[in-house]
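One structure, pasted below without further comment.
Note that this complex is displayed minus one protein chain, with the remaining chains in position.
We just call them A and B in the order they show up, numbering each chain from 1.
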Amino acid sequence: MYLGTNLLAAWGLNLEFGVAGVANLAFIVTIAAGAYAYTIFTIGSPTSNGNFQQYVGGFTFPFPIALAAGIVAGAVVGVLIAITGLKRLRQDYQAMAMLVVSLMAATVVSADTPFLNGNAGLVIFPSFAPFSDQDPEVQRWAFVGIVFVACAGAYFLLRRFTAGPFGRTLRAMRDDDLAAQAIGKDVVRLRLAVQAVGGAFGGLSGALLVAFISGWSPSAWAYIETLALLTAVIVGGMGNDRGVTVGMFLIGILILQGVQFLNDVPALKALESYVNRTGLTHDLGWIVLGTLTIVFIWLRPQGIFPERRPRYGGQTS
Amino acid sequence: MELLIEAIGFGLAAGAVIALGAVGFSLQFGISNILNITYGSLMTLAAYIGLFLIDRGVNPWATLAIAGVIVGLVSVAFQRWLLAPLARRGTRPFAIVIVTVSAGVILQYVILAVAGPETQSYGDQGGQTFHLLGVTLAASQVAIVVLAVVLMLALHLLLTQTTLGQAMRATSSNRILAQSCGIDTDRMSDVTWLLSGWLCGATGVALAITTAGFDFSIGQVFLIPMIAAAVLGGVGQPYGAMVGGLAVGLASELAAAYSNPAYREVVAFAILIAVLLIRPRGLFGAAWATRRLMA
Partner (left out) sequence: MGTRRSRFGTLLALGVAFVVAACGGGGGSTVPTQTGPLSLGVIAPFTGPAAQFGKLLSAPCVAATDLINQAGGIMSHQISCVSIDDTGDAADAVPNVTRAIATTSNFDMAIGLESNTAATTVPLVNGAKIPFFTTNGLTQFNKNNLQYYHRMTPGDDANGAAFADWAVKQGFKNVAIVFQNNIGSEGNLPGLTSAMPKLGGKIAIQLTIPADSASYSAEVARVIATKPDALIWSADPQTTATFMSNYKQLNNGVLPTMVTATDSLTPDFFKAVTRVVGINYVTNNIFLVGSYFDQTTPAFNTYKAALLADSKTHDIAPVLSTVGPPAGAYDGINIMALAMIMAKTTVGSVYNADILKVVQPSAGAVVVGNYADGMKALAAGKTIQYVGVLGQPIFDASHNSGGQFSASKFNADGSATQVGTMPGPEVLQLLG
């Protein structure tokens, strides 16, 4: 279930970064936008919930509509972010700007309580979640099913984008945008389109995640989360959807969740009590992530599955 | 009106610390063309080294100098053995930034694993309080302002009056040309990173002194205002970074004084974004320098 939503997110990011070369470290904001939009659309007005949360909006729409709202919100935020990054800055500057945008968004939402309930975040009552009248077990599997369908659909869409002419255009823009402009491609519009689609992916991911978890708060979208996603993209293989999938599997499941199982390794447990520090394994997880990124960039920047260059009439690129 | 003057005073003190850090950051960018995000975690490292020393009775200002040296050495090593080789292989600037971010994360979590998540403190280092012209500052804050000014002057003299400084500037503006003039650009890089690393370490300790309470995330948190200051002044321009630091410090304090204090930090972010969008070369960046910033 988490793999699914993370996959959606990773594909979106890959579309923007791997294929189109847009260094969007504010991607996590599109996920958050999707999550918040879904929440607002399902939670009902503030007073009906006992008035302990403050936020704008508040409707009670059924699941599919709220999901759609999440997708749209993600896309809109994606475009907004794109506009801020439109200036032709060098890639790492752009990355910096995006990073700051995501930090700023988090701070503003935290600080401005009436907007989205500030730091406490928003909570959906379980009774609003789909299938909630079923046994929790069934509900969980139903969610897995929904996410699976969403991922399958998204994957098909993704392939159509990246493998077809649109994909080629995006790659051209990434590799040399002056040349791309010279042959008549409107770089600005392309960028906006890419970030809209990528944002939509992010929004969908966020909406599904929040539907399952039933709560969302600013601490759920620290900028470090984007780093984790980026690592997955880099390790798996930039620009290659299959690679990104594998990368996500590696990073998402093995490292972040697998580290929890490390807790049961006796040697590590002994080390923990020796140093008198709980949560050592959690810190280890991040250290491993960082090291992995550096190692990959050093040794194999293309990732595990490098991008497959399309062949044109027998010539290899 | 009273509040305004007081806030300006606070802004000066805050700005001095930010300026200190921003200048180091700017120097590093100037000479190696790299946005070194590890800078943040290195400041944290310095703060903890300082804690170690101060707890054993070393004078805070001596600690500042010592921590600076340690971080300076670490910075040189970092640049020489990780960043420079990557650059030589033609790794894209973005990938290098990711490497610095990752290195920062690793360092931060190692510090966390070793020192624990608890809040640390140097204790009350404030010293006497001075009231001048409606502005209230503690002795330590005054000392840091003085330190910042002195260091900037020294840096200025170094860069303009000495051969070494001129060589550094030459390498900064055009490495290849400098090489053909016979300047050992690798040595220039080392020297610059040593100096800026020292500034990084000094800033880390200065931060710990002024905030009175810090934990493992202090460097990362304050990196953003420093980058904002550096960019505002024009990356690669140390004097610009000083002015930028002052501006960011003032803006934060004024925001806290007159509006929702929670917007303190947003101010730094907003400045950064605004500069990047409107005038990426910053206030003092030369027009030709923008070539480096554009894709």
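Methods note: a residue touches a chain if its C-beta (ideal position, glycine included) is under 8 Å from a C-beta of that chain, and two chains touch if they have at least 3 such contacts.
What you see is a predicted model; the values in this text were computed from it and never measured.
Enquirer: From the listed residues B:41, B:192 or B:210, report the one that touches the chain absent from this view.
Expert: Per the contact definition at the top, the residue touching the missing chain is B:210.
Enquirer: Using the document's contact rule, name the residues of chain B that touch the chain not shown here.
Expert: The list for chain B reads 2-3, 6-7, 10, 13-14, 17, 117-124, 126, 129, 136-138, 141, 207, 210-215, 217-218, 221-222, 253-254, 256-257, 260-262, 264-265.
The rule is simple: only the chains that are shown with their structure count from here on.
Enquirer: Averaging over Cα atoms per chain, report the distance between chain A and chain B in Å.
Expert: From the centre of chain A to the centre of chain B is 31 Å.
Enquirer: Would you pull the chain B residues touching chain A in the complex into a rising list?
Expert: The contact residues of chain B facing chain A are 35, 82, 86, 91-99, 101-103, 105-106, 109-110, 112-113, 116, 224, 227-228, 260, 262-263, 265-266, 269-270, 272-273, 276-277, 280, 292-295.
Enquirer: What residues on chain A touch chain B, complex-wise?
Expert: Against chain B, chain A makes touches at 23, 84, 87-97, 100-101, 103-104, 107-108, 110-112, 177, 224, 227, 230-231, 234, 275, 277, 280, 283-284, 286-287, 289-291, 293-294, 297-298, 301.
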